[in-house]
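First, the structure itself, so that you have it in front of you.
Shown here is a partial selection of chains from the complex, left in place.
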Amino acid sequence: MILLFTDFGLDGPYQGQMKAVLAAAAPAIPCIDLMADAPACRPQEAAYLLAALLPECPPGGVVLAVVDPGVGSSRPALAARIGGRWLVGPGNGLFDPLARRFGVEDCFEIIPEPGARLSASFHGRDLFAPAAARLALGRLHDWRRRDYPFQSGWPDDLASILYIDHYGNAMTGLRAAILPEQSRLAVGGQVLERARTFSDHPPGQAFWYENSCGLAEITVNQGRADRGLGLAIGQSVAVIPC
Amino acid sequence: MILLFTDFGLDGPYQGQMKAVLAAAAPAIPCIDLMADAPACRPQEAAYLLAALLPECPPGGVVLAVVDPGVGSSRPALAARIGGRWLVGPGNGLFDPLARRFGVEDCFEIIPEPGARLSASFHGRDLFAPAAARLALGRLHDWRRRDYPFQSGWPDDLASILYIDHYGNAMTGLRAAILPEQSRLAVGGQVLERARTFSDHPPGQAFWYENSCGLAEITVNQGRADRGLGLAIGQSVAVIPC
């Protein structure tokens, strides 16, 4: 299985071109859009989201992750083995939370194949997808082994909004399991209590709960938390422990 | 083939996590997003839409349908055989119109596998997708056979708007074949004639026609019916027989 995690959007021609490259190189391997609307051009928020999603997915497979505002700059192109999977993508921190939580088993800098075309703006299609297909097929490569390039100063959990889904719920980068049981979250001028289920709170009231990938998520029962609280990706969240 | 019919949206991480579970359990079985923007949190409108779409799809296969605002409540989790296919999803009426039109050949209440994790908010990933994969593989199970739990009082056809597509056309829950030939539809303060094709009516004029899945659909030639007539999902439609 190849899991795609990108900010390209499903609309437009980008995700499709990557999948055409993957299907041509590895036609028998299922290719899944895990998420194509990762936080756009925000590798840090995307990294904490990927770190929450991936442990919920079946083990194994190759992850092709591209949130890469620095395409064409000097950031390295990586294939890293973390938590029993290969992850392929830019070395801009996108795999850092996973690397910190699971450890790095192996790491290579991807080198374009001889004679391959490499556009200035679409390394997802031209560099990362061919590399992911090779790893999914178990093929040998002559990439250069290297240390995993950690970003400096990134926290264990990110006290920010990572993603707002189409119901208007806002995922934070805080794992619910590390928060004290009665923690409240302060965001957008409001202090939110924790709830076990959606039906614990009356319609229209905002609260937070542990979502299906283990993150603290802010929601409004039968309403939109993003509009009600004025939430946006990247916005800070404060934990009030008791 | 596994056909997905959900209100999760293709954006976000929900549809992708379900497909990762399906691809891990049944990698050789094609998995199709029949529709990921079914009427959100509206099992009744979704049910009449599914009942129109499914007979247009190739026979066989498993349908994994999740429009489930009551996740975590006491609604049963069902695997029902209807019209020669297995349908997997919540027992909240989502399969009722199909069950009434084709009859129920078999029905089970799905029981989580021993030791399986079951999140409070994402039964699509944790309960329904594993069950659909098992049925698609023809594997035996030890679920409990039960009667199909019909909702009370649901009509044969639903005189409401079910869905508005990205062209602005509005599908109703009325099968065109059951309407008298010269029927008109009253909606949003207007009375609409029937047309055979889009070109029967001048640009800008609203009318209704039999769409490609047999439903009465409201449209404006070269315009948007939803904006022109102020249409929304759930809105009532009245039939004027002659």
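As written, the chain order gives the labels A and B, with residue 1 at the start of each chain.
Convention: a contact is a pair of C-beta atoms (placed from the backbone, for glycine too) under 8 Å apart; a residue touches a chain by one contact, two chains touch by 3 or more.
Note that the coordinates shown come from a computational prediction; the quantities given were computed from them, not determined experimentally.
Each protein chain is a copy of one sequence, and the assembly as a whole in this entry counts 3 such copies (shown in place: 2).
The working rule: only the chains that are shown with their structure count from here on.
A rotation of 120 degrees, rounded to the nearest 5, superposes the Cα atoms of chain A on chain B. Between the Cα centres of chain A and chain B there is a gap of 30 Å.
Partner chain B is touched in their complex by these residues of chain A: 1, 3, 10, 30, 32-37, 49, 53, 56-58, 60-61, 163, 165-167, 196-199, 209, 211-213. By the touch criterion given at the top, residues 9-17, 19-21, 23-25, 27, 31, 40, 72-73, 119-122, 125-126 of chain B touch chain A in their complex.
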